[in-house]
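For this view, one protein chain was removed and the others were kept in their places.
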Amino acid sequence: MAQMSYREAVKAAIAQEMRRDESVVFIGEDIAAPGGVFKTTEGLQAEFGELRVRDTPISEQAIIGAVAGAAMTGLRPIAEIMFSDFFAVCWDIVANQIAKTRYMTDGQCSFPLVIRSANGGGSRFGAQHSQSVENWAMMIPGLKVVAPSSPADVKGLLAAAIRDPDPVLFFEQKSLYGTKGDVPEGEHVVPLGKANVLREGSDVTIVALAAMVRHAMKAADTLQAEHGISAEVIDVRSLVPLDTTTIFESVSKTARLVTVEENPRLCGWGAEISSIVAEELFWDLEGPIVRVTTPHIPLPSADALEDAVLPSASKVVDAVVKLAD
Amino acid sequence: MAQMSYREAVKAAIAQEMRRDESVVFIGEDIAAPGGVFKTTEGLQAEFGELRVRDTPISEQAIIGAVAGAAMTGLRPIAEIMFSDFFAVCWDIVANQIAKTRYMTDGQCSFPLVIRSANGGGSRFGAQHSQSVENWAMMIPGLKVVAPSSPADVKGLLAAAIRDPDPVLFFEQKSLYGTKGDVPEGEHVVPLGKANVLREGSDVTIVALAAMVRHAMKAADTLQAEHGISAEVIDVRSLVPLDTTTIFESVSKTARLVTVEENPRLCGWGAEISSIVAEELFWDLEGPIVRVTTPHIPLPSADALEDAVLPSASKVVDAVVKLAD
Amino acid sequence: MSNDTGQLMAAVKNAKAPDTDTRLELYRQMQACRMMEQRAYDLFMQNLIKGTSHLALGQEAVAAGFGVAMREDDYTFCTYRGHNHTLVRGVSMTGILGELMGRECGLLHGKGGSMHLMDIEKGAMGSYAIIGAHMPIAAGAAWSAQYRKSGQVAVCFFGDGTTNIGAFHEALNFAAIWDLPVVYVCENNLYMEYTPIGDVTAVENPGADRASAYGLEPVLVDGNDADTMYAVAVAALDKARSGGGPSLIEVQTYRHGGHSRADPGKYRPDEEVEAWKKRDPVITYRQRLLDEGVDAAAIDAIDAEQSARVDAAEETARNSGPPPLESAYKELWADGSSSWRR
Partner (left out) sequence: MSNDTGQLMAAVKNAKAPDTDTRLELYRQMQACRMMEQRAYDLFMQNLIKGTSHLALGQEAVAAGFGVAMREDDYTFCTYRGHNHTLVRGVSMTGILGELMGRECGLLHGKGGSMHLMDIEKGAMGSYAIIGAHMPIAAGAAWSAQYRKSGQVAVCFFGDGTTNIGAFHEALNFAAIWDLPVVYVCENNLYMEYTPIGDVTAVENPGADRASAYGLEPVLVDGNDADTMYAVAVAALDKARSGGGPSLIEVQTYRHGGHSRADPGKYRPDEEVEAWKKRDPVITYRQRLLDEGVDAAAIDAIDAEQSARVDAAEETARNSGPPPLESAYKELWADGSSSWRR
């Protein structure tokens, strides 16, 4: 095991895959010579050269169009969209072209590409640089959607995403870039579509994603210590494919479900999981399904306000305690 | 009452509001001289002149940017996005600018604008001209979202949307344009945020929107006639604001909920309603919450395939019967 | 627009007429397009084609000129008005008509429809129905060819109206700075749907007058002349293949019918329609070949051959059934499924 930051794991995954496969190329704004505005890609151009790691203009439609065209014709490109909020300026090519073309052509072509992006709040960047937009991606048929919570998963899931024959939107949580963790030495690949049971428990299942996972884990500690409630914590990791098997196993056991989402409330991924459980596992439930989300508002930028509105461990504790009452 | 088509009701609403308010202006592609590709706006330019009803280039970002800037500075503009799929080419201005600016500036400015768009499938137009994207809009804090099912509601809700001080995305279901119905004579305005109980029933609540409403109504007939099941049918009409009061009243009575959505499954509006009910009305439920949706796929274009995948009355009947078992 | 005619305009000016085989091939492709599109129109009228469809009757010389000039492994990217561009790559006519009719024999087995034809084996990389989107995608295919050193060129067709959308601008700048082997062909048919292009465009020639914004040569040619189209195609393909980077070519042409099935095209002055019909690319080219001494029998043979081809394609498509319903649930993912859960 090596200690590595979430940020370093991004580079490690890309380097691992570029070394083994010449067809992997990587483009984006300020990702090459400058090494990325979040310093996630430093040194890649030095190692892999100017043809494989290239800076682009501020032309998100061109960037995403370019990786789409390249993926259709034999490459395995990676694109960076600097902040996930900027998916909005190239959403047509993501959601209408890349996601649909394989289906529309009944499988004539694939899009083995990855779009990485810095997602989420907590950095006081204001409403246009802080969104959690994993639900934007989840709602589009034809996109795979991954959001890791630890350096090991960044490396393993990003490697798997690059190898995947389908388009993957890979959400890196910007508030986690500085966090560290153990990452297995040598080649490391974590299959997509497998949720991770991070903590076993018997009274309630807490399902979380990305930055919310640490809140869920902390809440579970508090619940155990202060309320005698045994919480099982599941890191969903991948919204599409969604590992309903693991979630169902847990909820069948605990009979209670709480989801913790960073996205604003309406049509968040927690709503989908809630609706699946309410439909397919209803008779196993012994209480309401509770969602902890950012309220349905844009994110304010002042630190005091941003902290007040984002989900937190204590909000999760409150929700679970209320549910257990 | 006057008989009017869904298509004609669009024009009637715009004309009604343009007559009473000089600040209402209307722009879009082929909406003025040509009267719209769906013939929804014929005659408006003739009545209101070239300055109030204007054709634009194929520049959706410019169109939406223009109505945003106009709304901030004293007008009440209406824009047409020809097919709702094309929201993807201007999503930044809709979701990041229009939706967030009032909040970010703590209320310094409003966006009293309406963006109308032809939404939904059933016309064999293929995957890029058939989407139901009302959930794209619902998930963005700061947008109001309306989708009428009848000519009367088209007129009344569109008029209300034009008068509303906030940005409203108004989804016209293209498969309904040719349908006819009674519309009250004279000024007609239907408040936003009020669901419509179209049929009372006691055994199950069916919640539907836009084109799905007629499937729900037909299913309710069949359920009564063939299965002795009494279904209450609610036309949600407005996703934001969402009339949870009306839905809750119904579900408290029937104890069973089925949602019928045209959007593809994941993160559809039905998921949100399901999750709200599973959280707040759990103890009133006597069975699973069932969602009938288009599967999580793009829409195929061949008539046989498109008909097979879209929700239908018989799929709703099946879902309810299974639930009642 | 600069007065400098540059490399492509010079090539067009100096081009000799192609040899007779090439000219007959240009005629064959145009006639194939013409007859297929006319048949598509008839099938609509019989309600055998549902939904919508955008015919390119009158614009055949553009597709043919490029189709004949392109290398087999080059890439074509086109729009909803892309039946011709697809056909000239050697794609099955049965597959095209079958797709329009939503039949199992369709190129995409009914899952795409009229606006989304693709035959990737033939380099027909898809027809895109949202304005502008395919322009950066074509740049991406060209980038891939450049990276793989394959010598392939991507050709991307689009309309005059498309020059006003953001993706046009991003794609051209991107292609220019990376010297990508891509040829952008703006088919100026004077209208974006029902609106005259001049009403919504700040310059007179929507493609040519913007080339300099990307450091490119302004190119404006007669899109109804198959010889010209062939010459400009050869020059632009050569330039791209030899590392000379992208081109933006505006061609002037006209669609004989309305924008789409729903449109009778009444907003166009009669004289305008008449004038352009006199410049019908198929009829005028036929006459030119005859005038310049090409054997009438050879031309007649092409007419007969293509007429039979269309009949056969229609016949096969009519006899093909609807696609199996299971196919609606297939091929979202590379594993062949559409499952979103594990």
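Some observations on this one:
Each chain carries a letter (A, B and C) given by its place in the written order, and its residues are counted from 1.
Here, a contact is a pair of C-beta atoms (placed from the backbone, for glycine too) under 8 Å apart; a residue touches a chain by one contact, two chains touch by 3 or more.
The structure presented is a predicted model; accordingly, all values stated were derived computationally and were not measured.
For the chain that is not shown, the touched chains among those present are A, B, C, taking the whole complex. Touching the chain that is not shown, out of B:A15, B:A33 or B:M72: B:M72 (per the contact rule at the top).
Of the listed residues A:A160, A:L266 or A:L323, the one in contact with the hidden chain in the full complex is A:L266.
Between the chain not shown and the residues C:L26, C:V91, C:A176 or C:I249, the one that touches is C:A176. The missing chain lies against subunit A, touching residues 29-30, 33-34, 37, 55-61, 85-86, 88-89, 123-129, 265-266, 295-298, 300-305, 308-309. Against the chain not displayed here, subunit C makes contact via residues 1, 164-170, 172-173, 176-177, 199-203, 209-210, 212-216.
Residues 25, 51, 54, 56-57, 59-75, 77, 92-93, 96-97, 101-110, 112, 141-142, 165-166, 193-194, 240-245 are the ones on subunit B that touch the missing chain.
Keep this in mind: only the chains that are shown with their structure count from here on.
Using CA-based centroids throughout, the chain positioned farthest away from subunit B is C.
Centroids built from CA atoms put subunit B at 30 Å from subunit A. Contact of a single residue of subunit B with at least two other chains is seen at positions 85-86, 88-89, 126-128, 265-266, 296-298, 300-301.
Counting partners per residue, subunit C has 109, 111-112, 116, 128, 130, 132-133, 166-167, 327, 332, 338, 340 as the residues that reach two or more other chains.
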